[in-house]
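All protein chains but one are shown in place.
Presenting subunit A:
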């Protein structure tokens, strides 16, 4: 019962006053699945890319964290091939850091921040994390390439 009113309030806020480079809308009238786009942060190899995400709001929200998944492939130490994100805030305590006082805007901003600031100490993709630590230039090259391939407009008339 907490879920419906909270999501409504949060979505209205995200539509009217969104954080920079983030958009979030309900996929359909039911507000269980949200469609989110995040712009790759400046000064990161993801710059210029637009990443699609899907957010699922569990029935038990906010007592359980939302499930967030990248739909656009991302080359990143903390995001795996199927788009799952390794982030402390998305897990229940005592292991994780989810709290019901955290809202969607906080979470999405945290995901955007994670894009620009990988956390190689808690990786999902160990090889990418290793590369990030040992050969950052190569990591950035690959991440840029992947962004170009998957998250960038191709050329004119490629309207989606």
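Here is the rule we use: a residue touches a chain if its C-beta (ideal position, glycine included) is under 8 Å from a C-beta of that chain, and two chains touch if they have at least 3 such contacts; residues count from 1.
Note that contacts and distances are computed from a predicted model.
Student: Can you match the unshown chain of the complex to its UniProt protein name from these: "Acyl-coenzyme A oxidase 1", "E3 ubiquitin-protein ligase FANCL", "Adenylyltransferase and sulfurtransferase MOCS3" or "39S ribosomal protein L2, mitochondrial"?
Tutor: "E3 ubiquitin-protein ligase FANCL"
Student: Could you please point out the subunit A residues that touch the chain left off the display?
Tutor: Missing-chain contacts on subunit A: residues 1-2, 5-6, 9-10, 12-13, 15-18, 20-23, 25-29, 35, 37, 39, 42, 48, 50, 60, 62-64, 92-94, 99-101, 103, 105, 153, 156-160.
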